[in-house]
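Heads up, one of the protein chains got dropped from this complex, but the rest are sitting where they should.
And then subunit A:
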C-alpha cells in the first residue's frame, strides 16, 4: 500500500508540531523517520496511523483520501515504544485481540485465532510462549509480541514508534536485523520512527530526516550520508566538521587565502564549509589547502582524531587520521576535504 502525505500541518494548541510536510512512500518500502526529539517525527507517524488528525493537508492510502478515516478503518499495525501489551491477557490473547474484536461476520473461529497467534509467535521466534503474561517476558520479547499483535490484523501499513527505544544496545542490534528479515519476508509497507541514526541508516530503504516540524531530506542511507542537503543534516547524521569561510569568485577562501575548492554556483559572501572528518586527503605541500596547528590529538578506537587550530581565527576543527600516520606527529597539518559542501551563512540560522 502506498502512503502519500500531502502538505500536512499539525498544531497542538496553536503550536505547530508539523509545518507543511509532504512525503511519498512506495508500497513495500521500509522507511525511517529520523530526527531529534521535537522534530515532529512521532506526530507524523501518529497522523498516518489516524491517532491524530491533521490541522491541514491530506493523507492518502493508495488513491484514497484517508484523512478522515478513523484508526480502525485505516487498518494499520501500530507498535508502541513501551509495547502497550494488555497486561491481563496472555501472549496468545494479546496477539489474537485484533481478530477477536472483529464484527462476527468477519471474525475467524476461536481455533483459527489460536492457530494464527501460534503462527505469528513462530514468525517472531517466540513459539511456545502462548500462555505467558507480558510481565513474564523480557523487553525484547515483549516488543516481538507487540509486533506479532500488530501483524495479526493483516495491516496495510506497519507503523513503529521508536520500537527499540526502551531496549538495551545488544538487544536493539539483534532486533534491528530481525525486523529487516521480517520486513523482507512479509513485504509490509513499514514506517518506523527513531532518533538513532545508526538504526535508521542500517535498516531503512529510505531515511526521512526531520527537524523542527519539517522534512530536511529524504533519501537512501548513502544519499543522506554522502550528500547532505542542509547544515542540519550534515550535523545530525554522522560526524561532521564545519568552518566559517568566505566565497569569492566561485572560490572558497579562509581568511586571505583560497583553499582550492570551487563552488561556482554559490554567490559571494560569508559561508560555512562542512565535511566529514575522515573524508580528507592530507597534503605535503600547501598549494591551496586548509592548514592548521595541531592543538590536541587522541586515539578513538581504530583512528586518531586530531584537533586543528586554523589560521589566526582560532577556529578549531577535527579530522581523522589512520593510527600511526606520520602526520599525527607533526605540529602542522595541511589537508583538503575530499567530499564537502558550502552553505551560505544565512541558511544555518
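Note that contacts are C-beta pairs under 8 Å (C-beta built on N, C-alpha and C of every residue); 3 or more make two chains touch, one makes a residue touch a chain; residues count from 1.
The criterion applied here is as follows: contacts and distances are computed from a predicted model.
Chosen from "Sarcosine oxidase subunit gamma", "Thiazole synthase", "Nitrogenase protein alpha chain" or "Sulfate transport system permease protein CysW", the protein name that UniProt gives for the omitted chain reads "Sulfate transport system permease protein CysW". Of the listed positions A:1, A:123, A:153 or A:295, the one in contact with the omitted chain in the full complex is A:153.
Among the residues A:8, A:76 or A:317, only A:76 touches the chain that is left out of the figure. The set of subunit A residues touching the chain not shown comprises 49, 51, 70-72, 75-78, 80, 82-89, 97-98, 101-102, 132-138, 142, 146, 149-150, 152-153.
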